[in-house]
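Structure first, commentary second.
For this view, one protein chain was removed and the others were kept in their places.
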Amino acid sequence: MSDNYEYILKTEHVSKRFGTLEVLKDINLQVKKGEVICIIGPSGAGKSTFLRSLNQLEKITSGKIFIKDELFLHRENDHTVDRLLREKQQELLLEMGMVFQRFNLFPHKTVLQNVCEAPVIVRKENKDEVEKRARDLLEKVGLSEKADEYPSRLSGGQQQRVAIARALAMNPEIMLFDEPTSALDPELVGDVLQVMKELAESGMTMLCVTHEMGFAREVADRVLFMADGIIAEEGTPEEIFTNPQAERTKNFLNAILEA
Amino acid sequence: MKKRFMALMCASIATLGLVACTSETGSGTVPETTETEAAETDSTEATEAEGMETEETDVQEAPASAIDLSGVTLKSDGVLSVGCEVGYPPFEDFADDGTTPIGYDIDIITAVADKLGLEVNIINTAWDGIFAGIDVNYDVVCSAVTITPERQETMLFSTPYINNYQSVVLLADDDKTISSFNDLDGMTIALQKETTSDILMSDYKSTGTIDIQIVANEKVTSCFTQLQNGEVDAVVVDSTVADGYINSSDDFVIAYKDTAEAEQFGIAMGKENAALQAAINQALAELEEEGYIQETYDYWFGAAAE
Partner (left out) sequence: MKTGFFKQYSKQLIAAAVILVICIVLAILKPAKDELMSHTSPEMQKMIEADESSSRKRVTVTYNDLFIINYASLSTSGAKVMSEKYVGFVGKVYPADEGVMKVTGQMVNYTYRMLGCGENLMHGAKLTILLTTLTVIFGVVLGTILALAKISKKKWLSGLASAYIFFFRGTPLLIQLFVVYFTVPGVCGFAWRDIFSASDAEAVYKGAFTAALIAFGLNSGAYCAEIVRSAIQSIDKGQFEAAKALGMNYFQTMTRIIIPQSVRRMIPNVSNEFIMVLKDASLVFAISLMDITTISKNIMTSEGSYLVFIPALVIYLVITAFFGFIFDKIEKKFSVYE
């Protein structure tokens, strides 16, 4: 795959309807390699839907998605107008790792099996090599001693760190985080954010839907404020948090900071 | 204890509706009433319908006078209830309408009942446990029942109304020759469960006389289907039944009849019902004399039988 591209991820006029409900309206976004973008906003703003649209868990109604400058998918009125070949699509999708709010670990597999599963089954990699890499990743997220436990024996924070390791095992170039700390008890949030921070520092391209304003402020290169299906405001953390322009952004931040 | 248990079994079977059809008899004439008086006219119709005209007037004028019915207890007054496994042609089978029982046994028992001035109620029942239903669900069993010493220990039999032999049926295009049951050695045979054929063949097998595979069926019709489909090599069955099948189909031949050992079919009834036994025997004797039994035999078993 050519590394000679401008944007690792780009969307043009992406919109999504569920029946008559318009969840996403004309979303345009460009992401450069290595950028860390945090998406904030009130619930129901379409943040998660947007993230899920990027790796095809949701089918967009219309718009274009580019990955590494290649037109990945172009849809109009719920019909696919143009897309890459299936194999190519599949290959590019593997470049995107995803972390879910509710972890979604495979409960019938141990921590190590959870991490090894996809590289061995999907990428057909050598089992021993994958296991070695998996153990390294578990060490990185601080869970090497839990490798042989089943997920049900771990705390929420530990499960989420396993989920991150599982996504990283596929060697993705982009990581999507869908409210990774929202389902966690407050005292467990820190460990997960720490792992994400280290990941950001290592140069990973990241899109995070989050309510952790401190994290967004500290780690993000860019912050998007979404409301009612549109990007209401975007800018550096500095701009958004200290000098928000849009009225909606101000209200949202006030509400959050008061709470 | 045993009796009570069997009675319970039969009662539950009856309630379960396994007794599929309880049909009034008389060659399709449905009696309007169950009173004895009505039965007289009914019997006339019935016998007329069957083309029996002998001494008709006598019977009509004094229907029950000739035969003493005092001391006879019946399940219901004026009605002879008959247990019968309908599905053993030509002894008993359903007519084309699928509900009216017809056959040799049906004709005989109807004529006997006429002689006694009774109505007939045919109660279709499974062969399994048919004797347990005597005096529970019906008064007599008239269903191609072979008279055997074992059976005589537990019930009474009328005088025989037909002779029967065990026979071997093959497919018509089979060129095997069977001159005794020993020639069945090595074959797979079908027969109806718990019949004389079953007892006989099981004995041949268990004594080690011959080595055969026995396929025992609930219904004799299944045996012939299995023979036709090629599942079995031969069917061992009553010669009377075999005659009926040969009559109606060219696919089968009777390869062997064991004429040395005749079996006799009788009407079975409860051990305590000696009065009924006497009455039925008298009726059978009269029917024999009138030629009715031979006539009916010729009608149902045709030229194939001797």
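Letters are used for the chains, namely A and B, taken in the order the chains are written, and counting of residues starts over at 1 for each.
The criterion applied here is as follows: a contact is a pair of C-beta atoms (placed from the backbone, for glycine too) under 8 Å apart; a residue touches a chain by one contact, two chains touch by 3 or more.
Small disclaimer: the values here were computed from a predicted structure and weren't measured.
Undergrad: For the full complex, which residue in B:D174, B:E194 or B:E295 touches the chain that was left out?
TA: Within the whole complex, the residue contacting the unshown chain is B:E194.
Undergrad: Considering the whole complex, which of A:N55, A:T181 or A:T249 touches the chain not shown?
TA: Hidden-chain contact among the options goes to A:N55.
Undergrad: Pick out which of B:L184, B:V232 or B:A255 touches the chain that's been left out of the picture.
TA: Within the whole complex, the residue contacting the unshown chain is B:V232.
Undergrad: Give the residue, chosen from A:L84, A:A118 or A:L188, that touches the chain omitted from the document.
TA: If we include the chain that is not displayed, A:A118 is the one touching it.
Undergrad: Please output the residues of chain A touching the missing chain, sorted low to high.
TA: Counting only chain A, the missing chain is touched by 55-57, 90, 93-94, 96-98, 100, 102, 104-109, 117-118, 121-123, 150-152, 166-167, 170.
Undergrad: Tell me, which residues in chain B touch the chain that this view leaves out?
TA: Chain B touches the missing chain through residues 2, 5-6, 128-129, 149, 154, 182, 186, 188, 190, 193-194, 199, 203-204, 206-209, 211, 213, 215-218, 222, 225-226, 228-232.
Keep this in mind: only the chains that are shown with their structure count from here on.
Undergrad: Any idea how many Å lie between the Cα centroids of chain A and chain B?
TA: Each chain's C-alpha centroid was found; their separation is 84 Å.
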